[in-house]
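One protein chain omitted, others in place.
Entry: chain A
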């Protein structure tokens, strides 16, 4: 193999990262395009000429198009920074302070799931309470009458009112219960919650699970046909095989329904490769890896699956030997794996390579030598000889002064550029990507990057693919994908004895959000939903150079997979040398460079988009993953009392034991749950009047609707149909001790003061189960305006509206429904003297 006869001048410094003051000589990216000065001046002149000044791929459409799947999966955007971070804080800090909001999360938890948080303690303290039904008066100071306590508490504001007066009873209770309630909840729950939040926040900052990408292209019998392999199905646990026909100059055709394999875990990485005519498919899940082989009918046949206890972080297929793979796990082990010979551990070190870093992410790949692997972690990349003594190796890349790394820089992705074609690039190059830069390292000259380029991607770069040259003798495109959907295309050149360099300026490709204009005009809510869907993180990238018919321009089809399971594709054509060149332009021509995007949406494109949208809208929004089990302490009070009288309460003993051992009290320790209502399911029913009317008006049929409506009203006094009891969903998750009199249709005043709007968690996990009671407002309001008020209240962000039942029932019905509902469970307190008091927590 040829080694570049003369390398780019570089200063070599050793040491920690952050010393980039001097050594970063290449400040400008255009310098990477220059051929470096040769020792022979005549070569230099030629070099100046053959720099491709404008190598641009023109997208055929302004944005990628969705592939129409047989079934669009439902997807919910996960937690956002809004859900996790502490809002507010010091105004005059120079920098905003990032603090996880554990307090709010825990208070939300206690609020929403107080039963879980407090029930065991409540049971433990059962002997200190005088429950309903125990008629005799106790003189013991450690026994509190629950009934009275609840009455006292009734006036409190939900989020704690500092001005509320405390009764002696409450004070006694707080002295009594404070230490237990405070410490046990804080020590157990808060610790776990904090741990979870840290994990979520780290995941939000960098979700490394899908490093490498979960979308792959398998070439088929003919060059035109291939298969896309990708996970789909909500949890990404169904591996799809979609046959695709690539027609030159035309959009790819998707043949039939995709075949699928159901797996038991979410697919994180999909790799395919053809070695010596044998096509293999490797899949990495969190704790499993599997490899399939494509047979003669291009049907995958499972070769082997293995379990990785510590969690697999990377898998790669050997480009040299058929059926050989490298996998690495969080424990720091790298294994060579072949279905015939099983696993062979070649390296193990739980520590990171260069300096200490907390990340357990590891990556393994192959090199030009079939028996040498690379091992990458956040701090560097090392080459290890699988046949040498264990533990030895040579650092290929080091996050440090050698590569003039910045402070805080870490490796995000490392890849062996296996598909380099020998006439373009030597087969010894490795790509290393960090948050800031991209490095090309040659394994024959470790530590000194051959090329460094500041990619400037605003999201973590976890996907990269080197493509074959679209034309023989052409440069090789390198596709980079950021997690937030950013795509960049660079061109690498470095044939023969010249050092690898960028050929031409890099280019950005349209992301999925650029396709928004191709969709029809939508209602804001649906528009928002679509936008969220298009913004879903990219977890897979595959690009194919379709076969060239004679004398046709080469093309490029880029497929991308989002975490919602959507596959989008985009066709690219190289722009002909139509760019106005300085020398080619007539003098005095002041026309601005005509680089306006020439691509536009064709009717077929927009039709495809609408069709996809239709399929998307058919998907019901995912119901809350977990709804709080209903806890009704009135119900409980009676039964508890009964139990106590029978003397069968052993729970306190169990709880004490658990606390002594410092472990969590599990359900199985407690025996059967207290009687609980079945989790409420979203009720479906006709939408309410307002949204129906809006929808009709939007569609331009407002007048007709009104007419219909009037007829319906005049024809019968009975309101049709009966309103859905959407409120019951929320109210049934909650217990009301305060009695609501159904006759007057009003409920006690209730402070609307909740957390600030927009500050609410949007995750289904923390779906709010408390509600603002519009009835509180409706007191003293003319009955004709109550409807409006109700509708307004229903739109408050506390409620998670679903398109199916987006409305609010009229006040009278709603309150009566709820009243009857709560009456079913609250026969005891119905005669309460303080109808205004509504304690919200059951302890």
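The rule is simple: a residue touches a chain if its C-beta (ideal position, glycine included) is under 8 Å from a C-beta of that chain, and two chains touch if they have at least 3 such contacts; residues count from 1.
FYI, contacts and distances are computed from a predicted model.
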{"item": "Chain left out of the displayed complex - its UniProt protein name, from \"Large ribosomal subunit protein bL21m\", \"AP complex subunit sigma\", \"Pyridoxal phosphate-dependent transferase\" or \"TATA-box binding protein associated factor, RNA polymerase I subunit A\"", "value": "\"TATA-box binding protein associated factor, RNA polymerase I subunit A\""}
{"item": "Option from A:149, A:206 or A:613 whose C-beta touches the chain left out", "value": "A:206"}
{"item": "Touching the absent chain when the full complex is considered, from A:233, A:319, A:332 or A:376", "value": "A:319"}
{"item": "Listed residues A:506, A:540, A:555 or A:608, member touching the removed chain", "value": "A:506"}
{"item": "Residues of chain A (touch criterion as defined above) contacting the omitted chain", "value": "1-13, 15-18, 20-22, 25, 27-31, 33-34, 36-41, 44-45, 48, 51, 53-54, 56, 80-82, 85-100, 198, 201-202, 204-206, 276-278, 319-322, 353-359, 368-371, 378, 387, 395, 400, 402, 406-410, 422, 426-428, 435-436, 444-448, 456, 458-460, 484, 488, 505-508, 579-582, 585, 592-593, 595"}
